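Below you'll find the structure, written out as structure tokens, and then a few comments.
The complex is shown incomplete by one protein chain, all other protein chains being positioned as in the whole.
Now for chain A:
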Amino acid sequence: MPAETASETVSVTGWGRTAPSAARLIRPRSYEEAVGAVRGCGARGGIPRGLGRAYGDAAQNAGGAVFDMTGLDRVHAIDAADGTVLCDAGVSLHRLMEVLLPLGWFVPVTPGTRYVTVGGAIGADIHGKNHHGSGSFSRHVLSLELLTADGSVRTVGHGTPLFDATAGGMGLTGVILTATVRLQPVETTYMAVDTERASDLDDLMARLTATDHLYRYSVAWIDLLARGAATGRAVLTRGDHAPLAALPARARSAPLSFRPSRLPPAPAFVPEGLLTRRTVGLFNKVWYRKAPRARTGELQRLSAFFHPLDGVPHWNRVYGRSGFVQYQFVVGHGEEDALRRIVGRIARRRCPSFLAVLKRFGEADPGWLSFPRPGWTLALDIPAALPGLGAFLDELDEEVAAADGRVYLAKDSRLRPDLLTAMYPRVDDFRALRAELDPRGVFVSDLARRLSL
């Protein structure tokens, strides 16, 4: 038997800091310890956790065990010729960038923060600004090793049912121990970025539809406090990795250096209690005005382009004690009216929401509970203390479900359970696979309890 792994009972929340629950936090330092933790986790089961960047209750397990996987964080092998990496699931994308960029490789998909683990990236099947061309994270995962409920470790290859249940499976099929990931070659750590303004939502959708395919990365920051004719006005930033030739001479000596600063390059510090409609509205307005109407080929640091919020550690605390909710949904192509209605409702409702993000998704990947599907996705942060927010979001859910859309489980903390099946039609397959693979229900989370996953 492996030695008992240290554990302590702590209160756990997601990034949104809502609905805390208590769990025994266990931090395995070896695969054997991980196996021991899963075997001995007790009646209320366990759930793997990475860096806790999921907004809601996905990596919480009230009364049971939470396996903190960040103690298993070794990069085992890099194939610098072929562009693959084999690493522990507890490795962060930040660490991977530090290791890989000097070799001329980049992660295939990055979310809006580098502080997520490879396990969390697969568990939520995350997407990035390149989804329209590159799909979600799991598309680039060749295989993984999964510690399942019976305490055995299986090698799970891309394209198998267990892989598709695990990609986006929110940690409920087992603990991912390692993954082999295909990488993206880069010549520099700079981005060549085109910026343009869109005057309203229709203008924005038209621009994204017409020219997204010309860019590897594309996203629009949308001002949801603008109303009337300006509803949905936005700033598009799109671009690609800058080739060596695009760098000025002085930068060419160290084109692959990666030293992101932690000083805030983007949204300055916001004291608690200042997140009112007025201040947020003002911020959004200034920010929209200061963006260039059109600018092409601007060189930006990779971190500034992908992870502006990472410059401000613990920015999630500005929402105070009640925390905040991130609402992210997708509706399909052809459901533009639903998107217009929802954006209109949010704007009329005057939610004090900082810049929200709109993106056009490309082809879906096969993960059973994977979020992305072709269409339009919108993500916005809202303080949980906002009166009536719960009922308001329920109404938006109805619109989303009616438009054949879905909300993102990695961001969710409040979805009405009876809408789940409409949003994720393969949830029954997921439940059936879990019933067979994990008959005693070893893997369970607050999210799973809340939505009966």
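In the analysis below, a residue touches a chain if its C-beta (ideal position, glycine included) is under 8 Å from a C-beta of that chain, and two chains touch if they have at least 3 such contacts; residues count from 1.
By definition in this document, contacts and distances are computed from a predicted model.
Trainee: Of the options "Short-chain dehydrogenase", "Phenylalanine--tRNA ligase beta subunit", "MinD superfamily P-loop ATPase, contains an inserted ferredoxin domain" or "ABC transporter permease", which is the UniProt protein name for the chain that has been left out of view?
Mentor: "Short-chain dehydrogenase"
Trainee: From the listed residues A:384, A:400, A:420 or A:433, report the one that touches the chain absent from this view.
Mentor: Residue touching the chain left out of view: A:384.
Trainee: Which of these, A:64, A:135 or A:171, touches the one chain of the complex that we don't see?
Mentor: Of the listed residues, the one touching the omitted chain is A:64.
Trainee: What does the interface between chain A and the hidden chain look like in terms of residue numbers?
Mentor: Within chain A, the residues touching the omitted chain are 9-11, 16, 18-23, 44, 56-57, 61-64, 321-323, 325, 384-385, 389-391, 413-414, 416-417, 446, 449-450.
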